[in-house]
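Could you have a look at this structure, given as structure tokens, before my questions?
Only one protein chain is missing; all other protein chains are in place.
Think of it as A and B in the order they're written, each chain with its own count starting at 1.
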Amino acid sequence: MSVEAHEVVVMPQPERSESIPQAARRTLSSPWASAVVVGITILWTVPTLGLLITSLRPAADAQNSGWWTFFANPAVTLSNYAEVITGGATIPGGITPYFWNSFAIALPAAIFPLVIACMAAYALAWVPFKWSTGVFFGIFALQVVPLQMALLPLLQMFNKGWSIGPIPIFPDLNKPGSEQSLLAGTYLPLWIAHTMFALPLAIFLIHNFIAQLPRELMEAARVDGASHFLIFRKIVLPLAIPAIASFAIFQFLWVWNDLLVALTFAGGTPDVAPITAYLANIKGTYGAQLHLITAGAFVAIIVPLIVFFSLQRFFVKGLLAGSVKG
Amino acid sequence: MTALKRRRGAALIASGAAAMMLLAACGGDSSSETTAEETAAETAAETAAETAAEGDGAVAAGCEAYAAYAGSEGTSVSIFTSILPPEQQKFEEAWAEFESCTGIDIVYEGSDQFEAQLPTRIAGGNAPDIAFIPQPGLLAKLVEGGGPVPAPESVVANVDSYWNPAWKSYGTVGDTFYAAPLGSNMKSFVWYSPKKFAEWGFEVPTTWEDMFAISDAMVDAGVKPWCGGIESGGATGWAATDWLEQIMLRMYGGETYDKWVSNELKFNSPEVTAAMDTLASWMKNPDYVNGGFGNVQTIATTAFQDAGGPILAGECGMLQQASFYGNFWVNFNPDATVAPDGDAYAFYLPAMNDDVAQPVVGGGEFVAAFANRPEVAAVQTFLASPEFATAKVKLGTWVSANSGVPLDAYVPGSIDQLSAQYLTDLSGTFRFDASDLMPAAVGAGAEWTEMTAWFAEDKSTKDVLDAIQAAWPAS
Partner (left out) sequence: MNEVLSGAAKLSSSFLAIIVFFALILVVFFIGSRFRGRLQSPAALVIFLGPAVILLLIGLVVPAIRTTAGSFQNAAGTEFIGAANYLWIFENKVPVLVNTLLWLVIAPLASTALGLTLALLLDRMRRESVAKSLIFMPMAISFVGAGIIWGLIYEYRDPSKAQVGLLSQLAMWVGIDDPPNWILWSPFNNYLLMAIMIWIQVGFAMVVLSAAIKAIPGDVVEAAELDGATGWKLFSRVTIPMIRATLIVVLVTIMIAVLKIFDIVRVMTNGNFGTQVVANEMYAQAFVQFDVGRGSALAVVLFVAVVPLIIYNVVQLRKERSIR
């Protein structure tokens, strides 16, 4: 699934000192460099631009001519979006319920793994114990498990319960007298599954950040008699905010873009299914309706784009802030 | 597998055919048969009535017809299927009255990931109450794993009363009947443009030779006679398997076809090789294809949904595709008419020789249940009833094999009716889509990918067939 690609997270690295000085910058810059950057930027943007333009064109135009001809013959319509959002003659039932589902899924699924990962990262970095290093590398290595292989065992656990011998690890949550799990039709299995799959990378990256916080700070607090819980809340969390924020953005984007986990644990009904499930279905149904598919696709990526662009400043700052060693 | 299966599902046919066969059977000589069927029908009513007795028995005005299903107010039944909107809305409309009268809430979920999701959910203990399964092969696979529950008596009674035994057999695994047929579709059609044919001066062909004479005439006139597309996301290649099935049935008849399905006739046998050669001279013939799209290879990258587009523009003469394709023409032109004198219509793909009388390849989906609660049985029974089938047929682009559906429920001159016309012909040779009957490793695996390579990479016929045969599961 899309997981891995998106899971990859940019982690702030506490900065050690000033950047390359201005003098060096000037020597190395050239019109040639600018041209390359501008060229690549354009190249990277064009595909998405094509999507946007196609989604705004009337059906016949979109079907029969390339989107770049739009510039010679600019005909714009919003009816594709109207049809996708509220439903219409071709697509009964619009995208709106799925849109809300995506939010309801992604917010907790971004926050839960973050908090749990922060706690684990703190323990691995600052609570000394015998197998600390081993556990850390073990967690790191878990990145290799293809999540597709984890789907079925997890689904069984959610629906039938799970126990090792007589010891129940996860309760059987079936409603009495029914084959339906109490969890069916809720977001809960999804939140839990996303949390599990996000943890290895989250712990690894947040650990890298937290571990670089100044030792003196921690030791001073310990000497003052502060408990680990107090240190975690009052010192570590505030300082780790940039790292946490940038991971949160990525985890949100990843969950928003997920299809496989959602279909497996929540199903495809408008009650719970995310926007990607809707998009996959209209793609499957209306192969010939390019104008509608592109409009649907754009609605689906608009939120990630807004999240990304609006938090981007904060995010890049987060990346470069955290100069805690001062 | 997705889109495709949905299309197959969406397209329904025929049943009128089955209806006729059944009527013929009943009207024949065997009064005992008739009695048996009546008895079965009565049993159905009784079973349903018993179910009803559990409830309070009060029936709201206008709901008399649903009295038999009463007693499950406030319950809900989930249905999982590959059939997506806009067909979903027609299903929901057809059972809306049932829902309001019985108080059973039917929760519909369509997914283009149906075939991958269903086994996962069953194994994960999250099975839907009911699934519409388009492949008997998949049904058999699920039964192996212990998922589906045998059909309740009331469903058996309905199927015995209203369906041709052949259809019942597709829903039967071993000796146990699990799944009642729902819709059916007719795959032996060739789509063309009546307007363009008139313009060009062609008549609809009635023999295989005629069809290729017309093809050659089109080549001479500078028109590519055939177009095709087999791209279908995760199910790319299925349309090509349908072409091979048409030829297998036409060349060798039903018995050999059945042996091919069971692998008694190997995939790399001379018979199948000859069928592939015939297919090569048709859909891999550079003079014939791919009208409106380019060379032969473009068949592999053209979406099956898009394949008929060039027909409206006169860039392509004909497209071999199932009855459901009738829904697609408006995608190319919102004003396109599907009628015998319209922009698009279909003719029967002719037989190849006199030994095989009117060969017809069809498909359909089957209603399997994974729970035996009374409300699930009520929904199953209702879906197998002529009342439901008639209501659904009236909403269009759907054919039921339920003999209780009056033939005048179909729109006159519609493709549905044309489908029925061929399928009701008792002298015809009807067979179910072979790849849907084969094990998934072949019917949803090697056959798709190898046929795709055959078109896309010009992989040799021998290598293709050897590879498909090699994929056949041992046992």
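Everything below uses one rule, namely that contacts are C-beta pairs under 8 Å (C-beta built on N, C-alpha and C of every residue); 3 or more make two chains touch, one makes a residue touch a chain.
Bear in mind the structure is a predicted one, so any value in this text is a computation, not a measurement.
Asker: Touching the left-out chain: which of A:M119, A:M218 or A:I241?
Answerer: Answer from the full complex: A:M119 touches the omitted chain.
Asker: Have a look at B:E64, B:E93, B:E144 or B:D277 and name the one touching the chain we're not showing.
Answerer: With B:E64, B:E93, B:E144 or B:D277 as choices, the missing chain is touched by B:E144.
Asker: Just checking the interface: what residues of subunit B touch the absent partner chain?
Answerer: Touching the chain left out of view, subunit B contributes residues 1, 115-116, 119-120, 141, 144-145, 233-234, 236-237, 292-295, 297-298, 300-301, 440-441, 444-445, 449, 452-453, 456-457, 473.
Just so we're on the same page, only the chains that are shown with their structure count from here on.
Asker: Where the centres are mean C-alpha positions, what is the separation of subunit A from subunit B, in Å?
Answerer: 40
Asker: Which positions of subunit A touch subunit B when the two form their complex?
Answerer: The touching residues are 59, 63, 90-93, 151-152, 154-156, 158-160, 178-179, 181, 184, 263-264, 267-269, 277, 280-281, 283-289.
Asker: Which positions of subunit B touch subunit A when the two form their complex?
Answerer: 2-3, 6, 80, 84-86, 88-89, 107-113, 117, 120-121, 123-127, 233, 303-306, 309, 328, 331-332, 334, 370-371, 373
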